[in-house]
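Left out: one protein chain. Kept in place: all the others.
We just call them A and B in the order they show up, numbering each chain from 1.
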Amino acid sequence: MTDPTMRITRRDFARFSLAASAAMLGGSRTLRAAPPSGEPIRIGVLHSLSGTMAISETTLKDVILMLVELQNRKGGVLGRPLEAVVVDPASNWPLFAEKARQLLAVDKVSATFGCWTSVSRKAVLPVFEELDGILFYPVQYEGQECSRNVFYMGAAPNQQAIPAVDYLLSEDGGGAKRFALVGTDYVYPRTTNQILQSYLKQKGISDADVMVNYTPFGQSDWQTIVSQIKTFGSAGRKTAVISTINGDANVPFYKELAAQGISATDIPVMAFSVGEEELAGMDTKPLVGQLAAWNYFQSIDTPANQAFIQEWRAFTKNPRRTTNDPMEAHYIGFNLWVQAVTKAGTTDHDKVIETMVGLKQPNLTGSVAEVLPNHHITKPVYIGEIQEDGQFNVVWQTPRAVPGQAWSPFVPETRNLIGDWRAPIRCGNYDTVKKACLGTRHV
Amino acid sequence: MSERRRRVALLVLLGVVLAGAPAPSRAQTSDRTTSDAASPVDPFAGLTSPHFEAIAAAVGRLGAEGAPQAQAVLRALSAHHLFVAEDGGLYVREGESWTDARTGAPVASAPAGARMVRENNRVRGALAQAMAGQALLGGDAAARRDAAVRLADHPDPAMLPVVERALATPHEAGLDVPLQRARAAMLLSPGAPTTGEQAQSAAVRVLRDAGGLDARAVLARFAADEAAPAEARKAARRAIVTIDRRIRLWNLGQQVFYGLSLGSVLLLAAMGLAITFGVMGIINMAHGELVMLGAYTTYLTQKTLTAVAPGLAAFSLPLAVPVAFLVCGAAGMLIERGLIRFLYGRPLETLLATWGLSLVLQQAVRSLFGPTNVAVATPGWLAGSFQLGGLTITLDRFAIMLFAGAVMGAVLLVLRRTALGLQMRAVTQNRRMAALMGIRTARVDALTFGLGSGVAGLAGVAVSQIDNVSPNLGQGYIIDSFLVVVFGGVGNLWGTLAAAMTLGVGGKALEPLVGAVSGKILLLLLVILFIQRHPRGMFPLRGRGVES
């Protein structure tokens, strides 16, 4: 299955783009490491470039290509150049599994950066466990998973959803007493809403004050649901919407909100899947004040973030290109992997996985991401309000970075579970009451 | 690299962040001193605080008390022109010139360490409230009306004196109702001055007669308030029942409106297909992509117009209508000449070829414009909604309904009243005979397909106002469009209209009952069953040659 011509063209292409960018940026760079040499280290990029998910994932592929290029300019890893192997799983979940197998078995990549949807991650998970690969997953997700072969760089529910609800309950967030949980019908909204419902109950919000609504993927007609929200909000108590609506359906949802005259000061909408990239495709004027919870915003003013934005704009040759949370997650993941390989002195999967836990990498917003024993990381949580220019104005943040929880304590079935991949537990789903590793996962 | 050095670097980084970033409200300790410095006499003091809570409170006071300079400061705040300096001074920046906000006196140079006074929803809400108060006392008639409605919908007892003052001064007749409503709502809101049961019951009656969700919310809150007099609370509960009954009735009408508006979108999307598929018999799987092209044409038109003549940007949508029609029509004719004409008489092969074409078009747009959504702005005259009795009519949806009707009329006119229409019908009814009569069938084919494609482009203009404009746009409409055409009966535009409206209203009627997903599934199954009973749709063409 390996075709020599293919590899040559790809390498040629890499060389070409390297030369091009060097010509572009090279003049200002005085400090350059020795050029890497030897057999390249391959990393896989498993993001959909066509189909419905291309809208979100194509950007992440470009981020990895940029990070690879920057790393090669710094001298590669272990003195060897990095080479990105890009494949297109075309938003087709079985194809994700097939491509994952190809990356691991045929291309023999040292690590893979990829997936966006939970279903794509679930589809490749058995492959990564069987062939003992390493996957860096960059998107916020529903939790309830902890694989030895996956590093979860996105937020677990306690790093996004729970703080967001805390904010809405607070005085500054409007002191909401009624919640409409609106989401697309798939596993992330279902699980997140389940966790939130249980959390809201703990906070004294009765079931009658919580409305849950699910819509199909790509829902484009929100008239009925928005008017239902409006009615729900007329009970005399402050109402907030928590939206787990999937990317594509957000534009018509917000347009309908604006058309029916629901402003953020009346009924704020807290979204978990709307970031700068999504806003770039929307007319943001009617959305001012709507909320989003993320671990990164482009508007956060730190030197590291400024540098990253600049590199990104130079790389994409677009001076207005936006950055977003999953991009930062890839930035963190990539640098953690570089650290781990450098520290382990090898790309051997087992050794790299062992080395990862405990590594620290400064994130782009001024704090530090530390890899936890459950393969999640510490992340700060920010609440941002949408501004007219399509950026977010940070109105709240957690005082310190929050460690990610693989298993939610608010779901009865997973209350006692933890993940710990260090000796002696070495288990992703360890029951702390039974003192046993549930199921049979990799040892 | 030692651990300590890394830690030092990190601390420096953190320091930079804390100094440079706008301090979020949680960073409470560092700025405690400034907020404590607020003296009770200075109504502006709260604005210098880093806490949203204090800013909002100050805004509220400014709006209610009407200090001199207050209006200018509020306006500056809402325009992001209000700054606070290191020394606690407040300044307004207009371009490069600075004025002291408290006095209105010009300042020679930019104040040291000025940072913008920040807003969040709380501040924004207070600001809207305060501006409404100001407008009520000093604005023109329209502004006063808007302000009164705003105050009625967001009752804040602190604004009661303002409303009382407005009621006391002579005012136009139209203003009286919203002002009375605002006053009543404020009297029933928490924190209102105690006025006694009589006044409260009167207020309940005012709100009951006003009706609407906002009045209901006020009444519900009042009814739940244990401290309120029992009699008035009972009246409030009865009023809620009355309002709810009225809302339910209006809701039926509202559902019909939603259904018709969904139906209009379906009609627009399906009409082009009704021409190419219904009249010509071509299964054009790239139809959705033509809709997408129309939406992207709208985007480009808007972008170009904004760049060339920013003053006319509001009219980019009317301009996009002919442009999209021509672009998509031309694309359609190109497709017909380059691909479809080789496949006449083989409708199923056409399906496959156009499916391939749709893949190519999607990927081409992805390569050209990028995979992400592009933003098509809604012009001001299409934003928002108006009330028609108890109905909320959203302007964009309403415009789409009118537009769909106009396009339908125009298409019918072309088919029925023009020479081209006559030739089209002749060719579809009997191609060979038409050719013998001297009609250039090839040209008619191209024009018909162009017409259908152009109409798809028009659908794209409409859809750009309510949906994503992305390479995937077309995929979302293709299945529904085919279903509409087949359900209505192939070759019959009125059937298409009836089918679109049936599916729209039916879908919207099912949605509140069984949910959006199950509603859609149910509707699909009903259509499948219907077609199995009536294999040629609602309005089948009858006569010779229907069955081969």
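Operating definition for what follows: contacts are C-beta pairs under 8 Å (C-beta built on N, C-alpha and C of every residue); 3 or more make two chains touch, one makes a residue touch a chain.
Quick note on the criterion: contacts and distances are computed from a predicted model.
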Hidden subunit of the complex - UniProt protein name among "Urea ABC transporter permease subunit UrtC", "CU044_5270 family protein", "Alpha-ketoacid dehydrogenase subunit beta" or "L-serine ammonia-lyase": "Urea ABC transporter permease subunit UrtC"
Touch criterion as defined above, residue of B:173, B:308, B:348 or B:513 at the omitted chain: B:348
Residue in contact with the excluded chain [from B:121, B:316, B:362 or B:453]: B:362
Which residue of A:56, A:159, A:191 or A:302 touches the chain not shown here: A:191
Among B:486, B:501 or B:538, the residue in touch with the chain that has been omitted: B:486
Residues belonging to subunit A that touch the chain removed from view: 1, 3, 6, 49-50, 86-90, 92-95, 97-99, 101-102, 105-106, 117-119, 122-123, 125-127, 130, 144-145, 185-187, 190-191, 194, 214, 216-217, 411-414, 417, 428-429, 431, 438-441
For subunit B, residues in touch with the removed chain: 277, 280-281, 283, 285, 339, 342-343, 345-353, 355-360, 362-364, 367, 428-432, 479, 482-483, 486, 490-491, 517-518, 520-521, 524-525, 527-529, 531-537, 541, 544-548
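Please note the rule applied: only the chains that are shown with their structure count from here on.
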Centroid distance [mean C-alpha coordinates] between subunit B and subunit A, Å: 29
Interfacial residue positions of subunit B with respect to subunit A in the complex: 10, 13-14, 16-17, 20-22, 24-26, 52-53, 118-122, 124-125, 128, 154, 213-214, 216-224, 247, 254-255, 258, 261-262, 265, 362-363, 366, 370-378, 383-385, 392, 394-397, 465-472, 475-476, 507-508, 511-512, 515-517, 520
Complex contact set, residues of subunit A against subunit B: 49-52, 54-56, 58-59, 171-174, 185, 213-216, 218-221, 223-225, 227-228, 230-231, 233-237, 248, 251-252, 255-256, 258-261, 264-266, 268, 277-278, 280-286, 288-289, 291, 300-304, 362, 365-368, 385, 393-399
